[in-house]
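Here it is, the structure in full.
Here the complex is missing a single protein chain, while all its other protein chains stay put.
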C-alpha cells in the first residue's frame, strides 16, 4: 500500500496528463522509488491510477531498462559496457566490481546493499569507464575510485 | 484503379490494396506471418518480401505494407526476394523448438508450410535456443511460448480487435513474451480465436489436443447454433467425435472469428449420455417400431379427442426444414395445431421483429461497424449475440457513440469491449432522424409497440431472436397462425403434444399428455414421453438456419451419427449370444453403434407417411429458392426474396 500523500500526488500527475497513459512512466518510477522495485502490488497500483489493466502496465514496465520488476538491493549499480567504456577497459572495472561485491551481473550483495547490473551507454563516454550508483553517475573509474565510491554510497542515505 | 504487373501477370486492383493482396487476387500466395486480413498491418515478420523491378518504388519491399500503385513491376521470385524470405525463416528457426511431432498445430501450421516453402533446411546457427516458461491460461487454451515467432497477431487480435486487456506482449528484444500478467484464465469471451489466429502452435485448443491431425478430421461448413447471430464455423470431427470447432470466414456475419461459446461449448455433441436409442415405454426398440408406435398413438388420440386437441411442438432450435415439415405433420394428423414457441412473450416479440424488418431497415454487419451511433436496448449483448459486440467495437473505435438504454443492471455489460453511455430511455439517445444509427435489441419478450417505435426511428435495426433459428420460427408461426403453447394450454385448447426438439417447461407439461418426443437432448419432455425418437444435432445433419437479420445459411453434415469411438462401451465389441468374448471378436455389424439418430424433419416425414400422407420434401414451394444455398457462401437475406410474406 502506498501512503495517501504519494497516491494524491500521483493522481494529480495523471490528471494533468493529456491522456492518462502519458503519465505511465512517471507513475512507475515513483512507485519504484517508494518500494525499491516495481513490485506486483505496485504494478496493480499503477494500473488502478492509470486506468489500465495490470497487464498493460506490465507491457510497459518490462520494456524499460530502468524499471525493475525483480527485487534489487538498496542501491543499484549500473555499469556501462558500451563501446566508449569498452575502449576505456570497462571489462576490468566490471570484473573488479564482481569480485569486490562477490556477485555476478544481476546479483545482489548478501547484505542487500547493492545490485550489480550492466547497462547501455550512459552518455558519459568522455568520462569512461562509467557507472551509476543509486542514480548518481560516476566516471573515469579506477579500482581505487570504485572502492571510495562504494564506501561513500554505502553510508550515504 | 492502380494497374501493376506481378510476376508478368497484369493486375488491376482497388486503390489501397496491398501488393500482397493484389498478388493473392491472381492466385499468387506471398508467404506471410504477421499479415492477417482482419488486423491492422504490422509489417513485423518481414517474410512477405518481394522485389520491385520498376515503377515508383524499387528494390526489396514488404508486400503487405506496400499499397499497389500504377506502374509497379513486382517480382515474387527474384533471387534477392527469395534470399530475404529464406533468411527470415532461418531467423525464426534459430529459436524454434521444431517439436512438430508433439505439437497440436502440426499439419495446419503456417510456420511449417512457409518453412518448407522458404527452402530453409540446413542449420547454420550454432547458438543455444532460448526457452520460456508457459502460463496456465484457463481450460480452453494451452500455451507453449517456445514456439512463438513474434508475429504479434495474438496481441493485435486480443487487445486491438477484441478489446481484451488481460493478455498482451511483455519484454523486448529477443525476449518478447506473449501472455498474461499472472497465470489465470483468459478473460475475453473471444480468447479462443488465439488458436485460429496464431500461425504456430503457441496456442492450441486444450479441449481437443493430441486427438488427431488435420488430415484425420472430417469437417464441413457449419453454422453455430448458440445464438441467432449465426456465426460460420467448421467443426473438426474424428471418429464420430467433435474434437474442435474453428471459425469460418463470412464477412457478412462474423468476419473471421467466433466467440468462445461457439468454440468450446461442444461437450453436449459428444456426450455419452446423449439419448441415442429409440424407446418404446422405456425399452429400447428399432427406429421403425418407434415411428409406427408414434403414428399409431397420434391417430388414436385424434380419433378419441379430435385433431385440434393435439399440438405438434417445435422450437427455435429446430432447423428450417424441421419447422416446415412440422406443420405438414399437423396437417397429416387431420388438422392438429402447431407451435414453435411455448412462451407467449417470446413469440410476440420474435414475430413482431420478423414483421418489422425489411431489406432497407435490417442492419447489415457493415452498418453496425460503420454506424455513427448505436443504441443497445435493454440487452445483454454478450449473452444474446456476443460476436456483434466486436462489430459495435469497430464502430466505437471509429468514433461512434454507444448508448446502453435501460441495461445497466445486466450482468455481462461489464465485459463489453467498448465504452458506452448509460441512458434510461430511447428518447435520451440524441439521434437525428436515424441517419447512420443502429438500434440493437433482443426481440424476445419485447412489447411489439416498443419494437415498432424503434423501427419508426429511421435507424437501422438489429433485433436478436430468441434462439438460433428464431427468425424462421417467427415466419412459420406467422404462416400457420401458430400459437404459443402456453396460451393454448391455458385456454385448454390442447391436451396432448408431440414434441420435436422442444424444451417445454415442466409447468406446462403437467397439464399435458406427451404422445411422443423426438430430440437429441435429455430433459423433462423426454422423461415424460412413452415414445422416444432420437434425432441428430446440427453436427450430424444438413439443414438451414435463419439468423436475426433474416439471413438463411446452410449447414452441412460434418460427421455420421453415432457414439464416439473413444470410450465406446465394450459391449459393442462383444456378442449378444456368447457369454465370453472371443478373440478375435467375430461380431459383425453394419450399423454404427448408437447411430440410430435421424434428422428431425426425416422423422416427421416418416410419420406423415404412416399417417397416410404423401412423401414430403422440406424445401419446396416458396422455400425452393433456398434449396441451392451454398454452404460456403455468405447466405442470403430472405428479406430480399419475399419469403417473409
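As written, the chain order gives the labels A and B, with residue 1 at the start of each chain.
As a working rule, a residue touches a chain if its C-beta (ideal position, glycine included) is under 8 Å from a C-beta of that chain, and two chains touch if they have at least 3 such contacts.
Throughout what follows, contacts and distances are computed from a predicted model.
For the omitted chain of this complex, the UniProt record lists the protein as "NADH-quinone oxidoreductase subunit F", which is one of "Aldehyde oxidase", "SoxAX cytochrome complex subunit A", "Amino acid ABC transporter ATP-binding protein (PAAT family)" or "NADH-quinone oxidoreductase subunit F". Contact with the chain not shown here comes from a single listed residue; of B:55, B:171, B:595 or B:631, that residue is B:171.
Here the missing chain is touched by one residue of B:20, B:49, B:137 or B:563, and it is B:49. Mapped onto chain B, the interface with the missing chain covers residues 41-47, 49, 60, 62, 65, 83-84, 87-88, 91-92, 94-95, 124-127, 149-150, 152, 169, 171-176. Mapped onto chain A, contacts with the missing chain fall at residues 18-26, 28-29, 50, 59-60, 63-67, 81-84, 86-88, 119-128, 132, 135, 137.
In this text, only the chains that are shown with their structure count from here on.
Chain geometry summary: the mean Cα position of chain A and that of chain B are 50 Å apart. Contacts from chain A toward chain B in the complex involve residues 40, 43, 52-56, 58-59, 62-63. Every residue of chain B that touches chain A in the complex is listed here, in rising order: 165-172, 177, 180-182.
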